[in-house]
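Shown here: the complex without one of its protein chains, the others still in place.
Chains: A, B and C, in written order; residue numbering restarts at 1 for each.
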Amino acid sequence: MSVIKEWEPKILVFTCNWCTYTGADLAGLNRMKYPENVRLVRVPCSSRVNPQFILRAFMKGCDGVLVCGCHPGDCHYVSGNYFTRRRFMLMQRLLEYNGVDPARFQARWISGSEAAKFRDTMIRVSKEIKALGPNTKFREDWYVKEAIANEPSK
Amino acid sequence: MKYSYFPGCAMKGAGKAYDFSIKYVTKKIGMELLEIDDWNCCGATAAHSTSADLALGLNARTLALAEAQYPDLEIAVPCAACYSALRSALFSARSSKEKLAKIQDLIEMPYEGKNEVISFLETFSRPDAMKAITENVVKPLGGLKVACYYGCLTSRPAKIAGPDDVENPMQMDDIVALTGAISVDWAFKTECCGGAHHVSYQKGAVPLVDRILRNAQANGAEAIATACPLCCLNLDMRQGELNKKNGTDYNIPIYYFTELLAMSMGATPKEVGVEKHFFPALSLMEKYLVKGGSAV
Amino acid sequence: MSRIGVFVCHCGSNIASGVHIDKVVEAAKLFPNVVYCEDNKYTCSEPGQFKIKAAIVEHRLDRVVVCTCSPRMHESTFRKMLKGTTINPYMLEVANLREQCSWVHTDKDKATDKAISLVRMAAAKVNENTSLFPSKIKVTKRALVIGGGIAGMQTALDIADAGHQVTLVEREPSIGGKMVMLDKTFPTMDCSACISTPKMVECSSHPNITIMTSSEVEKVDGYIGNFQAIIRQKARYVDHSLCKGCSDCMDACPVQARNNFDLGLGKRKAVYTLFPQAVPNKAVIEKKGASPCKFNCPAHLDAHGYMALTGVGRYEEALGVVRRTTPFAGVLGRVCFHPCEENCSRNKIDQPLAIATVKRFLADNARKSGKLGKIAVTAEPKDQKIAIIGSGPAGLNCAYMLALEGYKVTVFEALPKPGGMLKVGIPDYRLDKAVLAEEIKLIEDMGVEIKCNTRIGKDISFKALRGKGYKAFFIAIGAHTDSKLNVPGEDALGVVAGVDFLRESNLGNNPKPGKRVIVVGGGNVAMDAARTALRLGSDVTVLYRRSEAEMPANALEIDHAREEGVKFEFLAAPMEIISENGKLSGVKSIRNRLGEPDAKGRRSPVPIPGSEFILGVDTLIKAIGQKVVQEDLTAAGFTLYDRWGNIAANAETKTELADVFAGGDAQTGPATVIEAIAAGNKAAKAIMNYLEGTELPIEPYLMPEATVEADELKNVPRAARGRMPMIPIQDRRSTFKEAELGFDEKTAVAEALRCVNCAVCSECRACETACQSKAILREQEDELITQDFGAIVVTTGYELIDWAPLYGEYGGGRYPDVITGLQFERLVNASGPTEGHILRPSDQTEPKNVVIIKCVGSRDENKGKAYCSRACCMYGAKHAHQVLDKIPDSRCYVFYMDVRTAGKGYEEFYGRTREDGAMYLRGRVAKIYQEGGKLICKGEDSLLGKAVTVEADMVVLETAMVPSPGVVKLAGILGISTDPDKWLNEAHPKLRPVETNSAGIFLAGTCQGPKDIPDTVAQAGAAAAKVSALFSNDELETNPMISKVIDEKCSGCGLCVGCCPYTAISLQEIEERVGALRVKRLVASVNHALCQGCGACAGACRPGAIDLQGFSNRQLLEEVDALCL
Partner (left out) sequence: MEISLNTPAATLAEIGTIVDKAHVELHKCYQCGKCTAGCPMADSMDITPREVIRHLQLGLLAEVLRCEAVWVCASCHTCSARCPNEVDVAHLMEVLRQEAKKRNITPVPDVDKFARIFISNIRSFGKSHEVVLCASYNVWSGHLFQDVMTFPHLVMNKLVFFKPHVVKDKTAVRRIMDKALKGADKA
């Protein structure tokens, strides 16, 4: 391809099987459009997400991570999303302490019927992270500088 | 029991009986009223029909004066129209910081929206006042059947007026019951009397008075108690006129609820200005004041 | 090395049009361990699946990635397919190329890139998959159905017919629910009772169905196939194994309670069956506790009981109720200060019932008609002799209770006449002593011996009595001496004690007080002394040190004293008694002001210096308190006193001497008659326990207080308290005739009928007498029953919205002729309160103009609910039809927003109703008010664009359905969810309408949302089919994608235990070898049946010892890594 590709962030979205993943499917069913740069990883419950996964994602070059689950009080597993919420707060503070912009790690509650909310969230998050540029924190590769140099806006 | 006091324009004119009786009752029960110095007219319906800012500005000035003069006191307001207008301004001031800034700019005075605006139905239904009233009733109006008429503006809009019940408020009924009178259950407590149109659109407004009187009569009321000079004036002034024009036989003198309180506390009808009503209101009182002895 | 096969689906053009399939296939072939890749038009189709199977064999694949639609759609399809191959069904991953790729992106190249990435993630994950095998759990083949309405009954019957056990739990005393309340059902006009009562009977006679009425589910543990429920069987106060359903008890019950089944349109008894065809047809008693009158009575007299009986004219029985506790009905009716009345719920709306005066009526009426009778002793005579010292109310009541039990009782009285303070303390104008004498005679007639003029310490001693064979003693000598004023000159001639003065007067010794009398004190003795002195011709002034508000005397006594001419000096206290020649001449007093409140909240008097004044006086009566006379007892050898000088005894009246008991004023200090009676009764019980060696409760059986809030009494008609007639005031000033005359029969009955039945059951115990099978269990308590179930069906139904507080414009419940649709059903129902005649509740006349208003509370975000209640349009039409059909020349106006008639035959029915003449008006009524006996309804006909008025005789509000109360609590117990309006959530609105998100728990009927009977019954059948399908297995396969612990890594910290919502994880001891040693330690362990596979534990585990199979840490990390490539 002749055109230089615009830089696209890599965004990882952990979604619980019962609410957000279903909501994403519904968005598909309704042919709603959102950016290609988001990838969903299906987990049974948002509480399944181990902080290790998030650090690993940033390490391997992810630019943003989202954890999505059922609305508080509506968890398929009764109380899982309350754990998620607590864990998320702690994790976000840890990341912020290490210089990661809080926008790169967010939690959202999207139910199985909120297809439009799913789409809107994906569009907004994608835009936010794109504006932040590539993540440089925690990355294991030695080519971070290069990645920044290749940033199209420069 | 101490309040800053906004009498409103009508209290100096047609609402004199209201003014007299409030003064009598508050003195008896040890309630102190401190009139706000240099208050201005609330603008009534005319102001908010013309411009929202006009109503806001006029009332905010009065509120700001009260805040400066009596920073710790709630503002007691006898007239329902003034009460509504002042409360609306207060609610605007409290709605957001931007709105408050706009108000300060408009009136060019410091104002924070601190002091609550309350009606006399509220001041008198607080426990200490109720207790004091009970203790001061010496000539109970045993058995007088009263329909308590609240009108629009002490009831609606509910979030501004804050009535105990929009359709069937009981505050005035409870206060009037302290005098030994019996408050009747009727259906037009909060129906409009057309007050706003009584000068400018009489053909539409007078029938409203008719249906209020009709329902009061149907439910056996001998008298109507009001808490607003405008309501009182309308129901009072049109009654004889309706009887003449439509051949109705209404005989329901209109009183301010404070007049009933004052008389049960020993005031003579003349002292509180009962004879000043358009529709003869003196003889009914004389009848009950004689009948009601000391025993309840 | 694993061998992965990747199968990319076109899904027709669904995926292929948004993604370059060929590029995906080419890319996938290069992924690690992928040995084969192909594309397919429709992978989920039969040929598509066949091709995968063939590839597995041909390429020796050991795991598979299918790139197709959402795994929520076809993951299970492909798992099933793998069951028939060499590969474990869990060696599969699905890449979602349709819903989350081709359908949501527009740029085909970018979508292709994403698709490749998704396939890479799936391939990376599947590489870490392991074979998983489900385990088996047993199924308990018993279903729990909660709610006995039509849905519950139908579900229960269908499950039972399939051969399984069912327990049907219903909160009300009968099954049947709302449907049996209805008259006819639309659109066929079948009789509702005719089609639902056979179902009720079938349920009760079905061998597989156990019905538990008056029951509620309290707790549920466990999981599909293995639930454990705790069910509360509420007390019914009737032994259902003995009850024959004969209704004798109901005939006997005097209480008129609200008939909830008729929605308040009729009355029923406190003991009742819900309706005539109730299943089970057994009586229950509604008890909300002890009525406040009974609860707050020191002796717990069944005040509510005798009021109820008086109300229906059963005076003798009512008197019998009093006599269960005391023979002193006439005395108490006159002198009791009635804490019952102070606590009467009617205080909240008007005035309390005149309970004491009604009791007085019962005694007076019996005496007048010569029916005072004798009190029968039914107990076996007993040999033990008991001595009671003092014949006051405590002593005599103790004697009475013991005599009732057959004991031989002797009462010793120091004074010449029995009665204690009743005789010598209370003046005749308050208590006619003939009444006292007659009631004392009742006790004597039971065999109690009263020996007067016998003073303890002088004429008898404990030792002597023990010698004569007395086994127990009750000391009730009262408090008969005065407290001292402690001022100089107190001993002057002319200063007398109040109690002495009253005793002299009451014994007929005619004391002669001087012209000017001053009574010092503010209690009841002071009032009695003052009024007595007044009647003896003196000019009386009461001197009290506080103000009137602080006076301990009964307010009515003070009023009476004032009326009779007693003068009061408040805030004044005597400082010195002035005498001339040893004879009283004046009292020097000082003015007080009220100081700070003391510990009890009473403001104490503070003398004002310099305010001394002198009052001239001839006789000064001290009435500032009484004390116990200790000398006699001391002489008799009894010396146990507390620091106030009262006899030391505990709350059960026991003293330190095993055979000596004490109570009444002698033990408590001066108190009331009723407290003395209570003490006497307690002493009797304590003595019986002592003599028989039993440990029966000392206090009478008492339930918690049944309080009624003012709100609940809003619509109770106001009625003034009966007026007490009195003798003329001049007689009151000069004679000792009883001042109060008591009620006549009419007043007494009217007074009794003012009772609002706080506790519903009055505990008159007439039912106990009436029941021939002795089935009444007065002291029954709730019972908790634990049982195992394999499945649960919730069928808790609906309630109608409480419209009254929401719609003030419709009268807010003040107009009796504005009723709800369900009330109309009861009116038009042949077994309803009007036997099927449509009559106005206010005056029982037939309404000619009926207005029906739909959507009251429905489709009203402002005041009610936003939703449509679905059934109202049709039953509104039915009601209109019934009005026009049943009432000749009637007219019916229906105000509607929209008419929704989606159902078989529904639109036709609506058409017929209009043909009948119903006038349909499109618009909402803004106000209903009463004028001239009519209900004026003001609405707009919005099709005409004009405000319209209808003068109606009756208005029927078709109110919104809301979930049954308590459903939120139940949902919490079951772990299922509700929507914002509190309807229970189904698992899927289209595809799983009767399942919940918790496996094994199902829904049917209106608990899920408003619906009509056909839909409800259909759902009930569906839920039963689901349960039957579940019960067709002896065992269930569990989901193998659950947590697993690696013991070696587990540190036993227990973090996972706390975060498991299913309590599936526990710490268990394991034994392991460390070097040469065998050591024991705790590690986490997962219960396979309980674990639902959420993975919260795996997210929390720090050493990574607990992992979720199928979504393991390694699988997810590989997926993350692959995503980042």
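Methods note: contacts are C-beta pairs under 8 Å (C-beta built on N, C-alpha and C of every residue); 3 or more make two chains touch, one makes a residue touch a chain.
What you are looking at is a predicted structure, and each value in this text was computed from that prediction instead of being measured.
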Visible chains that the absent chain touches, using the contact criterion stated earlier: B, C
Residue in contact with the excluded chain [from C:A947, C:A1029 or C:V1079]: C:A947
Of B:M1, B:L34, B:L106 or B:A177, the residue in touch with the unshown chain: B:L106
Contact partner of the left-out chain, one of B:A196, B:L235 or B:A262: B:A196
Contact footprint on chain C, counting only the chain that is left out: 809, 855, 859-864, 897, 922-927, 938-942, 945-948
Residue numbers in chain B that touch the chain omitted from display: 9-10, 12-14, 16, 38-41, 43-54, 56-58, 61, 106-108, 152, 155-158, 166, 190-192, 194-197, 199-205, 207-208, 237, 273, 275-276, 278
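Throughout what follows, only the chains that are shown with their structure count from here on.
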Rounded Å distance between chain B and chain C, as computed from the means of their C-alpha atoms: 42
Cα-centroid distance, chain A relative to chain B, in whole angstrom: 61
Multi-partner residues of chain A (at least 2 other chains): none
Where chain B touches two or more other chains, by residue: none
In the complex with chain A, residue positions of chain C that touch it: 70-72, 96, 98-100, 103-107, 110-111, 113-114, 117-118, 121, 975, 977, 997, 1041, 1059, 1061-1062, 1092-1096, 1098-1100, 1104, 1108, 1111, 1113, 1116-1117, 1119-1121, 1123-1124
Partner chain C, residues of chain A touching it in the complex: 10, 12, 17-18, 21-22, 24-25, 27-29, 31-34, 36-37, 39-45, 47-50, 52-53, 56-57, 60-62, 74, 76-80, 83-84, 87, 119
Residues on chain C engaged by chain B in the complex (per definition of touch): 807-809, 811-812, 814, 927, 929-932
